[in-house]
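With one protein chain held back, the other chains of the complex are shown just where they sit.
Now for subunit A:
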Amino acid sequence: MATLQSLDLQRRSATSGTPPAARKTLEVAKLIDVSKCIGCKACQVACMEWNDLREEVGEVTGVYDNPHDLSPATWTLMRFTEWDNPDTGNLEWLIRKDGCMHCSDPGCLKACPAPGAIVQYSNGIVDFVSENCIGCGYCVKGCPFNIPRISKADNKAYKCTLCSDRVAVGQAPACVKACPTQALVFGSKEDMIAHGEERVADLKSRGYDKAGVYDPAGVGGTHVMYVLHHADKPPIYAGLPLAPKISPLVEMWKGLTKNVGLLGIGFAAVFGFMHYVVNGPNRVSDEDEQAAAKLKGDGT
């Protein structure tokens, strides 16, 4: 069922029960160290190159963000924030590489109604399979990070694939390959957490005592993680969610509503059938007809 023979599926949208994986795969992750990022956008360009994406020429909105939002043709985007640090009085220039976080508990996959339009490989990558996508936009509603975008051209959902095609053949994602400062690194999730902790220790020793790794538990952890110098305030990094999790509205919609709803409908149909079996049809009798005829006769 996998789209790539070399990758096993762990989850599949709109599918109850996923077959066990044939192999044991290493969980992978990308680590984005914002403290090392110089905002050169090499990763953004590499992403366009590898995935053959060309954003339309847009308009300048007065900031460095270019284009100014993710789109079906922009799967990763550098977001720049000027932040006045109230504790030090310094103006800090925060740069965050935005894109799909590859959640362990992906809201898009949970929301999607089309079987196999969204899959999660056993290595943790969440991927869209355009062939199965019907363009409803439910994934947009499911995502806690506001990532998927629907193309106007083909009405399919697009986002970062974590270069699943490259990873499948043992290559690091294109963005990682292009990064000149090693602000982006890729490897097993375990190694990336360990590396992140080293970076955090280093940042703390240099006065960033709130530094930390961003691997939010609300979505079961992510396969794209950040090292943040102000890990206590993720939202200052262009609105990175403080405690992301799948919206309770989405959980309710996709959880209780579906099963109780279908059960209710089935129950009503069975109840009707049984009522008929027990009571038989409600028929008009001859006496009814005669009474009506009499009434009609009298009434004229």
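Just so we're on the same page, a residue touches a chain if its C-beta (ideal position, glycine included) is under 8 Å from a C-beta of that chain, and two chains touch if they have at least 3 such contacts; residues count from 1.
Everything below uses one rule, namely that contacts and distances are computed from a predicted model.
Undergrad: Since a chain is absent, check the UniProt entry for it and pick the matching name: "Formate dehydrogenase subunit gamma", "ABC transporter ATP-binding protein", "Fe-S cluster assembly protein SufB" or "STAS domain-containing protein".
TA: "Formate dehydrogenase subunit gamma"
Undergrad: Sort through A:Thr15, A:Asn66 or A:Gln171 and give me the one touching the missing partner chain.
TA: Counting the whole complex, the residue in contact with the absent chain is A:Thr15.
Undergrad: So one chain is hidden, and I want to know which residue out of A:Lys24, A:Arg54 or A:Arg283 touches that hidden chain in the complete assembly.
TA: Residue touching the absent chain, from the options given: A:Arg283.
Undergrad: May I ask you to list the residues on subunit A that touch the chain which is not drawn?
TA: 14-16, 113-115, 132, 134-138, 140-141, 146, 150, 155, 247, 249-250, 252-253, 257-258, 261-262, 264-265, 268-269, 272, 275-276, 279, 281-286, 288-293, 295-300
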